[in-house]
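Data block below; observations after.
The other protein chains are all here in position, but one chain of the complex has been omitted.
Moving on to chain A:
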Amino acid sequence: MLNQWMLIGALAVSTYLSRIIGVEVMAGRKMRPALRLYFNYVPIAIISALIVKQIFIPSEGHLDLSFPVLISCISTAIVIKITKKFLLSAVIGILIGLLSRYLL
């Protein structure tokens, strides 16, 4: 619990600092285009890595591929591509994942 509050405090400070430094210090400065692109690509990389870590689960020193997680991710990807609705695609992904968990 104490750890959670410490983490929340540290996150609050570091996130606010990134905002205020941008507004106060970086204002008016031209950032190199490559750096801009790099910063914009970072979330894509981190989210992709998080998905991989959910699909491949470590078990006794090796990796196991979780088919239900893989199937639910693919289903969500397809549904959001078609409908563009976040919540709907998440719910359908979970339902299909649950179904495949029972069937596989």
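Following the convention adopted for this analysis, contacts are C-beta pairs under 8 Å (C-beta built on N, C-alpha and C of every residue); 3 or more make two chains touch, one makes a residue touch a chain; residues count from 1.
Convention: contacts and distances are computed from a predicted model.
One subunit of the complex is not drawn; among "Short-subunit dehydrogenase", "Imidazole glycerol phosphate synthase subunit HisH", "Anaerobic sulfatase-maturating enzyme" or "Branched-chain amino acid ABC transporter permease", its UniProt record names it "Branched-chain amino acid ABC transporter permease". Not every partner is drawn; the one left out touches chain A at residues 1, 3-12, 14-16, 18-24, 26-29, 31, 34, 36-56, 58-59, 61-63, 68-69, 72-73, 76-77, 80-81, 84, 86-87, 89-90, 93-95, 97-98, 101.
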